[in-house]
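Below is one structure. I have some questions about it.
A single protein chain has been omitted; all remaining protein chains appear in their positions.
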Amino acid sequence: MVTLVVVALVPFLYTVYLSLHEMQYARVGAWAGLENYRVLLGSPRFWHSVAISALFVAITVPLEFGLGLAGALILNQGVRLRSIIVPLLFVPTMMAPIVVAILWKIMLAGSWGLVSYNVLERFGILTDTSVLASPALALYALVFIDVWQWTPFVLLALFAGLQSLPVAPYRAAQVDGATALQTFRRLTLPLMAPLMAVIVLLRIIDAFKIFDTIFLLTGGGPGTATESVSLLAYKMVFDFWNLGAATATAVVVWVMFFAFSNVFYQLLKRTLRTS
Amino acid sequence: MGERTARRRVMLFTGLAAVWALAAALPVVWMALMMFKPEAIMFERPPVWIFTPTLAHVDYVLAHGFLWNLVTSMLVAGASTVLVVVVGTPAAYALARFPLARRDDLLLFVLATRMAPPVALAIPFYLIYARVGLLDSYLGLVVAYLTFNLSFYIWVLWSFCRELPVELEEAARADGYPRGRVLLQVVLPLLRPGIIATAVLCFIFAWNEFLYAFMLGGKAVETLPVAVPKLITSQGVKWGELSIVGIVALAPVLAVVFLLQRHIVRGLTMGAVKG
Partner (left out) sequence: MNARRMRRAVLGLLVSMTPIALGAAAAEAWSYKEAAKPFAGQSITVLDETTPLQETMKALVPEFVKETGIKVDYQLLNHFEVISKGQADMLSGRGAYDAVMLHSPQMGLLLQADVIRPIDDLMANKTLANPDLDLKDLSQPAWDSLARFKGKTYGFLDWNYNVVYWARNDLLGHADEKAAFKKKYGYDLAPAKTLQQMRDIAEFFTRKKGEKLAGETLASDFYGVVLEGIKGGTTFWTLWNAFIKNFGGDIFDAEGKPTVDRPENVAAVKLWAEMWKFAPPGQAEYSLIDVPTVMGNGIAAQTLAWSDFVLGIDQPGKSKYAGKFVYAGSPAHAKSTTRSAETEPSMIVISKHSKRAEPTYLFLQWMVDKTTQKRFFETSKGAGVPIRESTWTAPELKASRFAGLYTAMRETLRYGRAKPKAPKIFEIMDVMSGVVQEIALGRKTAEAGLKEAQEKIVAICAKCTL
């Protein structure tokens, strides 16, 4: 535990330290106090990126959770050829995000993408633009890719959870004559609650940080339609070399999530206690 | 439930799962085809499914040292995962069982290390590592991966631990078993699906990670994802070679999941949960 604390803390503390100073490229300048934060929090571009990231999370996580849970339940019912289906199903999560991004570029690129040509052009959809060039659709395309890639993760984790549940309570419920729905609501859900909460929280945090796909597919565009927080941070670090703003971003996001997880966790504890 | 209805349900679910698995895997199948497709017809419209394969891409990949990248990835991801399991399992168990003061805060703090966007932390990491000489080293990268994998592992395993009924352990303690033996002989076997599932996921995260490997690695330590951008050249993207690297990056992970899934899946007869 001590290792973890030390290892994780040092870079993070250094980040906080940097965010409190004027950064001259990579050289630490004068003490700037909260100046970097003031500029960042006053920047509409930053809040726009937060909104985009939040919107992205709000759509993908429920989808992934719903589909993942459904899938885990189905698998748990007993499915033939499970040993082949599970790995195949899991392929998207196993691929490196950077490869996934390239793969979907091959699928969705305007005019020469596989999907673009075979599906969209053939059916005459989107004749005046392409998926990734349309401000409205680009974000949804990214949502789709994220769901494609991470639902299996949710599925596997929940499936393992279902498999790990103790048998005795279920036998007892059967003896008591509980219906499937009752068993699910009264037994499965509460037992699975901690795991489900953790998975959801993890997905929220990870989805918020999405980077690889956006970077390779849209570059944050069209305009700033898909400019997530991570992408803006990337630009601040590697294009503008504005380390003050970038480190302040890291700290702000961290604080936001810390607060959010606290609330989330308190809610979880309360639900667990009442069940 | 009648025998026939049960069987029909299984077939239905198998069918659904199979369709889902295929849909998830189809883009990857296309990518696999690209491994051997001659460049001139790579993006031909309409797309070509039958063609004379070429080994040119394979030759290029082998000639440019990607095999060594594969080995490096295995070393880094493997070491990182082992470390995470060894350090994380006792920690997760302790968090679930022992009433610690401010345990909740500690738990959340553990997760917090994962919350900030890696992009913004990359340069502070780089600067620290540059100063202590950890750049381009195996140790450096493995330690960096600890920061997000360990928290993930502890959190997920913590929830698995909570699922376990305390009674079993209390019974063993009452029988006079020391704590250590309880952990090893009673808890671990029950936790096995959880540990394996989570460890596999940690392995996948480390295996596919790009940003830290890129910034903190170098000539000596170059993992597979970092080698991918080398194929995006000013002469165009080497799609065939990219496909090979993407699929090869997938293969070991696929193998691991395929082999270990039995541990995750409890037999069809063992306490299948009617949910």
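For reference, chains read A and B in written order, and residue numbers begin at 1 within each chain.
In this text, a residue touches a chain if its C-beta (ideal position, glycine included) is under 8 Å from a C-beta of that chain, and two chains touch if they have at least 3 such contacts.
Just so we're clear, the structure is a prediction, and the values are computed from it rather than from any experiment.
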item: Omitted chain's touching partners, listed by label; value: A, B
item: Contact residue for the chain not shown (choose from B:L95, B:A144 or B:M215); value: B:M215
item: Option touching the unshown chain, where A:L73, A:A109 or A:L268 are the choices; value: A:A109
item: Identified contact with the non-displayed chain, of B:I123, B:L164, B:I196 or B:L224; value: B:I123
item: Candidates A:G78, A:P169 or A:G219 - the one touching the absent chain; value: A:G219
item: Residues from chain B at the interface with the omitted partner, ascending; value: 38-40, 43-45, 123, 126-127, 130, 135, 214-215, 218-219, 229-230, 232-237
item: Touch list for chain A against the chain that is not drawn; value: 24-27, 109-112, 116, 121, 126-135, 217-224, 235, 238-241
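Note that in this section only the chains that are shown with their structure count from here on.
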item: Whole-Å gap between the CA centroids of chain A and chain B; value: 15
item: Residues of chain B touching chain A in the complex; value: 9-11, 13-14, 16-18, 20-22, 24-25, 27-28, 30-31, 34, 43, 45-47, 87, 91, 94, 104, 107-125, 127-128, 143, 146-147, 150-152, 154-156, 158-160, 162-165, 190-191, 193-194, 196-198, 201, 204, 207-208, 210-211, 224-225, 228-229, 237, 239, 242, 245-246, 249-250, 253-254, 257-258, 261-262, 264-266, 268, 270-275
item: Parts of chain A lying in touch with chain B, wherever the complex brings them together; value: 1, 3-5, 7-12, 14-15, 18, 26, 71, 73-83, 85-99, 102-104, 106-107, 112, 114, 117-118, 148, 152-153, 156-157, 159-168, 170, 174, 180, 183-184, 188, 191-192, 194-195, 197-199, 201-202, 205, 209, 211-212, 229-230, 233-234, 236-237, 243, 246-247, 249-251, 253-254, 257-258, 261-262, 265, 269
